[in-house]
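The structure follows.
All protein chains but one are shown in place.
Lettered A and B in written order, each chain numbered from 1.
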Amino acid sequence: MTARTFTLGEIATELGAELRGDPDQVVTGLATLQAATADQLSFLANPGYARYLENTGAGAVLVTPAMADKAPTNVLVLDDPYLGYARVSHWFDESQTAVPGVHSTAVVDSSVTLPDSVSIGPYAIIEAGSVIGERVVIGAHCVIGAHCRIGDDSLLRPRVTLAHRVVMGKRCHILSGAVIGSDGFGFAIHKGQWNRIAQLGGVVLGDDVEVGANTAIDRGALDDTVLGDGVKIDNLVQIAHNVQVGDHTAIAGKVGVAGSTRIGRHCMIGGAAGVSGHLNITDGVQVTGMTMVTGDINEPGVYSSGTGAMNNRDWRKSAARFRQLDAMARRLKELEKKIEG
Amino acid sequence: MTARTFTLGEIATELGAELRGDPDQVVTGLATLQAATADQLSFLANPGYARYLENTGAGAVLVTPAMADKAPTNVLVLDDPYLGYARVSHWFDESQTAVPGVHSTAVVDSSVTLPDSVSIGPYAIIEAGSVIGERVVIGAHCVIGAHCRIGDDSLLRPRVTLAHRVVMGKRCHILSGAVIGSDGFGFAIHKGQWNRIAQLGGVVLGDDVEVGANTAIDRGALDDTVLGDGVKIDNLVQIAHNVQVGDHTAIAGKVGVAGSTRIGRHCMIGGAAGVSGHLNITDGVQVTGMTMVTGDINEPGVYSSGTGAMNNRDWRKSAARFRQLDAMARRLKELEKKIEG
Partner (left out) sequence: MTARTFTLGEIATELGAELRGDPDQVVTGLATLQAATADQLSFLANPGYARYLENTGAGAVLVTPAMADKAPTNVLVLDDPYLGYARVSHWFDESQTAVPGVHSTAVVDSSVTLPDSVSIGPYAIIEAGSVIGERVVIGAHCVIGAHCRIGDDSLLRPRVTLAHRVVMGKRCHILSGAVIGSDGFGFAIHKGQWNRIAQLGGVVLGDDVEVGANTAIDRGALDDTVLGDGVKIDNLVQIAHNVQVGDHTAIAGKVGVAGSTRIGRHCMIGGAAGVSGHLNITDGVQVTGMTMVTGDINEPGVYSSGTGAMNNRDWRKSAARFRQLDAMARRLKELEKKIEG
């Protein structure tokens, strides 16, 4: 991979940052304050890391105005250094080496018209009626089912599977192993046996949606499963059929959302949380990790459940007492009656 | 995809339903009561949706006898409208467009005899000694290890991996990303290091088994891992080595079942529940979502654990008190002694 280099002057211009230092100094990469060397750029976003600033070996640091004087090196001053870092990070990204073209082993249905700007990897499959946008990258071993639509500039890492009629907007980023449009888990029970219900809905993803590695998003039973614009979903997440997730909501790894639940806009669902089916979670809700959500949440705010790790011996006692809680509450009530008359 | 159409007369005959309305009216699809249009069929199964019946735009509705008079449109009257819907749903399923034949890129070992009725997708691999039933569909990018057996009419969606010696019955349905027959997590610890134990058992699935997207089912250490007839497993489920699941048990998404546990027949394991290893769960047990099962369950019934989401500030207080529960119980006891003598 070719090393990419930028001068501090170029970076300042691109970010609209104020440079205090040498505009001709070259940086060849990004690193943390602790690890950065003289040809690397670093950043200070989290005040908890401020102690690393004064001894950093970085060639330059992205900082807020308040911290600009404390750096022993060149600084690029801007209001949101973390955002600046996010932007610069892409310039040094080696992961995207795709060049336009269709690999000779790709199996593309004759009904599909591919723009010249797309990149289709080895052994990728695109089935009938699918529509692929400009500059879309479809990695090796991806399977794109029939009648899918993939918006411009979307990137599918190797081994992504879309079933039929999955629609995604522009600039989506789908990680390896993700399955989108798998059949929802729907059955009609009859005489103790489960009769499968064909899942006739689709999946619709907005623009700028991220779907993590080995995540599964089921197609709807009749209506579609829908993820709004800017929704970010981490690895190993389960999104069941007919779930709706509002714009700019982020869902961390290992979360499960059961069928037909609606999650609002600008929510944050912590890792391994579980959300039951048929619920409404309003906008602006934050759910901490491993929380069990079994009812609607109608007010924005932070919600939690569970209890944290304890020494096993102590935990055994608390867990045993949990079973007695109702009895304890009744005994407490009884005592209060006796004492307070 | 070709639209399929049916007359109400045809549907009534097929379902054994009583038609009150025009037998020649054509329906072209299924939809919810709220969304259905004049050429679509809907259904009323959950009484909670009864309020949508009187204003539905559906061309016809599947209803129970009790609700038949309340619909503003044609009705198909039957005892279990949900089951009727389940059956009709398959007639409109566009997901299954496989035609018999073996794609030219499939790699099929010369020892394998494929029935003419099978459909093998692009880049599928079938290894030595495997036996594939009639009308089996093996999707693109599936890998079928050596000495597997797949029963008639089973459907493997694209990108399913079976290791060697995985056996499944008839009409199984395996979703994309599922891995069946992966090595169980078995090690002998010696001087602080883990020595891997080869997993010599297989996996046996009965008839009509469903396995969800990105689910993993490990092969047994010595004996087989066994799923009975009609077992339904959702996405991202972990079934460890030597687990046995009884007939017609359903396991929702993100459940984990640890090694050598036996789950009975007709159980329902809620989403993200966890079941420890070496347990016995009897028939007819229902476990609610996110429950932690660490002991045998010998009586049918509903079992739960965990606590639901709370406002974070309140939760912090409860969670802190959980740590003090044993002390609280002792103090309560002490007070009782003092008061009651």
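By our rule, a residue touches a chain if its C-beta (ideal position, glycine included) is under 8 Å from a C-beta of that chain, and two chains touch if they have at least 3 such contacts.
Everything quoted here is computed from the prediction, not taken from an experiment.
One of B:H90, B:H103 or B:H147 touches the chain omitted from the figure, and that residue is B:H147.
Although one chain is not drawn, the whole complex shows that of B:T7, B:T28, B:S117 or B:S305 it is B:S305 that touches it.
For subunit B, the residues in touch with the chain missing from this view are 105, 107, 123, 125, 128-129, 141, 143, 145-147, 159, 161, 163-165, 177, 179, 182-183, 185, 187-188, 190, 192-200, 214-216, 218, 222-223, 236, 238, 240, 254, 256, 258, 272, 274, 276, 287-288, 291-295, 297, 301-308, 310, 314, 317-318, 320-322, 324-325, 328, 331-332, 335, 338-339. Counting over the whole complex, subunit A has residues 1, 29-32, 35, 80, 82-83, 85-87, 89-90, 92-95, 97, 105, 122-123, 139-141, 157-159, 173, 175-177, 208, 210, 212-214, 230, 232, 234-236, 248, 250, 252-254, 266, 271-272, 289-290, 306-312, 315-316, 319, 322-323, 325-326, 328-329, 332, 335-336, 339 touching the chain that is not drawn.
We adopt the following convention: only the chains that are shown with their structure count from here on.
We define each chain's centre as the mean of its Cα atoms; on that basis subunit A and subunit B are separated by 26 Å.
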